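The following block contains the structure, expressed as structure tokens.
Of the protein chains in this complex, one is absent; all others appear in place.
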Amino acid sequence: MAWNTDLRWRLPLTCLLLQVALVVLFGVFVRYNPDADAHWVEDKQHANSSSDLDNEFYYRYPSFQDVHVMIFVGFGFLMTFLQRYGYSSVGFNFLLAAFGIQWALLMQGWFHSYQDGYILVGVENLINADFCVGSVCVAFGAILGKVSPIQLLVMTLFQVTLFSVNEFILLSLLEVKDAGGSMTIHTFGAYFGLTVTWILYRPNLYQSKERQSPVYHSDLFAMIGTLFLWMYWPSFNSAVSNHGDAQHRAAINTYCSLAACVLTAVALSSALHKKGKLDMVHIQNATLAGGVAVGTAAEMMLMPYGSLIVGFICGIVSTLGFVYLTPFLESKLRIQDTCGIHNLHGIPGIIGGIVGAVTAACASSEVYGQQGLAHAFDFEQHNINWSSSMQGSFQAAGIFVSLAMALVGGIIVGIILKLPIWGQPADENCFDDAIYWEVPEEHTIYVSHPEDPNLKPSEP
Amino acid sequence: MAWNTDLRWRLPLTCLLLQVALVVLFGVFVRYNPDADAHWVEDKQHANSSSDLDNEFYYRYPSFQDVHVMIFVGFGFLMTFLQRYGYSSVGFNFLLAAFGIQWALLMQGWFHSYQDGYILVGVENLINADFCVGSVCVAFGAILGKVSPIQLLVMTLFQVTLFSVNEFILLSLLEVKDAGGSMTIHTFGAYFGLTVTWILYRPNLYQSKERQSPVYHSDLFAMIGTLFLWMYWPSFNSAVSNHGDAQHRAAINTYCSLAACVLTAVALSSALHKKGKLDMVHIQNATLAGGVAVGTAAEMMLMPYGSLIVGFICGIVSTLGFVYLTPFLESKLRIQDTCGIHNLHGIPGIIGGIVGAVTAACASSEVYGQQGLAHAFDFEQHNINWSSSMQGSFQAAGIFVSLAMALVGGIIVGIILKLPIWGQPADENCFDDAIYWEVPEEHTIYVSHPEDPNLKPSEP
Partner (left out) sequence: MAWNTDLRWRLPLTCLLLQVALVVLFGVFVRYNPDADAHWVEDKQHANSSSDLDNEFYYRYPSFQDVHVMIFVGFGFLMTFLQRYGYSSVGFNFLLAAFGIQWALLMQGWFHSYQDGYILVGVENLINADFCVGSVCVAFGAILGKVSPIQLLVMTLFQVTLFSVNEFILLSLLEVKDAGGSMTIHTFGAYFGLTVTWILYRPNLYQSKERQSPVYHSDLFAMIGTLFLWMYWPSFNSAVSNHGDAQHRAAINTYCSLAACVLTAVALSSALHKKGKLDMVHIQNATLAGGVAVGTAAEMMLMPYGSLIVGFICGIVSTLGFVYLTPFLESKLRIQDTCGIHNLHGIPGIIGGIVGAVTAACASSEVYGQQGLAHAFDFEQHNINWSSSMQGSFQAAGIFVSLAMALVGGIIVGIILKLPIWGQPADENCFDDAIYWEVPEEHTIYVSHPEDPNLKPSEP
């Protein structure tokens, strides 16, 4: 198929239209919340807080910045492993995330921060907007290299909307706890992306096979993404937890789970290679599965050894997925999953949901203290209608709701993206920056001689 | 012209002399401020603060670290886009910033933290020193590739001095608000750098034309710089704002402006290419203009939609500047602006100054509250001499003062740097690391065979 990939008017118009709409909607709806508003002394007295330090900003801002790095550098560079798709990986991720966070501020705002006709935003909204976009970055991994930037903007528009609805159902209707987003971000994002790539199946993708592999330095760029995701994941899972012990505990649990995950991912990577060699794909991805899988339970009393066990299992499952499941999905189910998000976000996301449900179901006042239990699960202390087993059931229901939303939404959005109007690349031009980017000509490589600063071209 | 580029004695002597002078001046002048001094209990009681948490450190340190990353990794890597100038971009930026922050601690200290014969430093001084050096990094962008490290040290010495004088005039005499430095950092830095490069005009620069373009991986290195600047800019604009709501608001406004800026920069980049392709130069630079342009107003009640509008405009203006204005400046005005700082810092800096003046002129007690207004603009609450329109006028005056300081200072410093004694490169050797660095010989590239770990050289 010879689609027209010249985006000259379509991409600018899409961007400008979206941005104008955002400006108008922000003008109508978005204001600062009291912690960010200048009515400082008066409001402070109302809120009965004595110090500037009680401003939510100081509880959450460092975590926000870490999450911000994960979305833009973490996801962006993680996907630069392809030899000739680095501009697009980093650049399109940048574009879709910049659009997505604005749209998410509105969508999540209407559901969670709407008051007297206004969305009142503060640092927690910024974190949640980044989280929401994180699920789009996950889905991007499945379709990486096979879509145009317009398709990505369209997908972001719909996915952020669906994310917000799903999140509202889980957090507000089912009253599920999911601070690190195993269900809302990873399970939803992964199965949404897999469904979209299934709809967009390209039977002749082998035509761009030679560009689907990395080169040496592109793998090192990808490790920048991996490491910033890995290092800052404790901030991700603790960023919107309750102040104090919950944030503290979420960081510890995530740290433990991720550490264990590295060892089992390395073990499996070596064990599954005929000469025992390690595979960069596993190191770049499977080492992160432990962070995904404690997303729900990290703030609960999972215990450090519980976190280690979760990480242990996920390193193994995720690496096995890369070796056996991804090829199977592609050849049998026609699901072309460029980055293997099923192994990094899909299965670990579901595991995370289950771990969260089990941990919640086991919560008791012996472990949490009487007040601690009410505080941790957000119910009135003497509410006799709350029980941990009920919480566990609702948590489990959250997994299924997320999966259903992802599948239905993914089918609809996939069909929209299949329309031949978005400037998508032909099969033989996939995974190539040169379709959408000015790329430098690199025929002539100039070589410096230490003794002679004048350069002469080497033979091409 | 055949200058002598052997720096063997000149560079070491310059570095050692400057550093010895700094040691002596620090010995005479610099001490810890009370929050960093060990006289802890006694002073704490004097200061009447009950908790260690009230230490300024906890309000500012996370922002400081983000700013620090912007100066060293952000600016350093942003300039690695040139194919053979990565060592110098990162390395010289490292050198000038390491010198500049020490000299800035002194210069800014004398103006703002001088007490009883001593400069009392704390974390806010560290941030301000980084800010000051930020303006030097901006100016470096204009002359990148065409100067020696000695010239950079000399320029830093003078520019930090002028920066501090200009900052004193604006902040202390005109009582202007400029927390994110649209005027003091960006406008001043950009027009200073442009004036210097105008004085240093090289008519035969085309002789090193082939090295003025990027290679594939150098563009990815540059994206590391772009993204760390983009992500941490909310910290930059909020780092020295008042505690509480002002810091909080500055971060939100900057986040919004930057997000909008990405979409319009992408739109224009595509619209201005004959096949609609994106240009890495715009993605690396124009996406940041929104951060520059809310530098003054971010801590004010600019409102989220106001921030979006500022970002919207700057993404467009900055990209247009790269496409039309930079070539014009070079061919008609003989201003060779290597990184296009006029589009990233110059125009957006002036826009930022104007936005700040207008926002200040519109400040009212309805929006800020009575006490909030006095707090936000630092005047006694019942001072009837203060009016928002007056504040707006002084803000506007700050732009012109900064421009005048930049132009006059830039001419003087440019003339000094033109002296043929600093080891500057000849026109045909510009943009080449090999002049000032040991660079690895890369004739023989060793290629690994997955099946055979023994290496054999490929043909050169």
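When the chains are written out, they are named A and B in that same order, and each has its own residue count from 1.
Please note the rule applied: contacts are C-beta pairs under 8 Å (C-beta built on N, C-alpha and C of every residue); 3 or more make two chains touch, one makes a residue touch a chain.
No experiment lies behind these values; they were computed from the predicted model shown.
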item	value
Contact with the hidden chain (one of A:34, A:214 or A:409)	A:214
Touch criterion as defined above, residue of A:32, A:59, A:92 or A:188 at the omitted chain	A:59
Of A:25, A:251, A:323 or A:399, the residue in touch with the unshown chain	A:251
Subunit A residues touching the omitted chain (full complex)	53-54, 58-59, 62-63, 66, 83-84, 210-211, 213-217, 219-220, 223-224, 227-228, 230-232, 234-235, 243-249, 251-252, 255-256, 258-264, 266-268, 270-271, 273-280, 283, 287, 301, 303-305, 308-309, 312, 367-369, 371-373, 375-376, 428-429, 432-435, 438-443, 460
Absent chain, residues of subunit B that touch it	6-16, 18-20, 22-23, 26-27, 30-32, 35-43, 51-53, 55-58, 61-62, 65, 68-69, 72-73, 76-77, 80, 84, 86-87, 90-91, 94-95, 98-99, 101-102, 105, 121-123, 126, 149, 217, 221, 224, 436-440, 442, 444-450, 453-455, 458-459
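One rule holds for everything that comes next: only the chains that are shown with their structure count from here on.
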item	value
Between subunit A and subunit B, centroid-to-centroid distance (C-alpha), Å	31
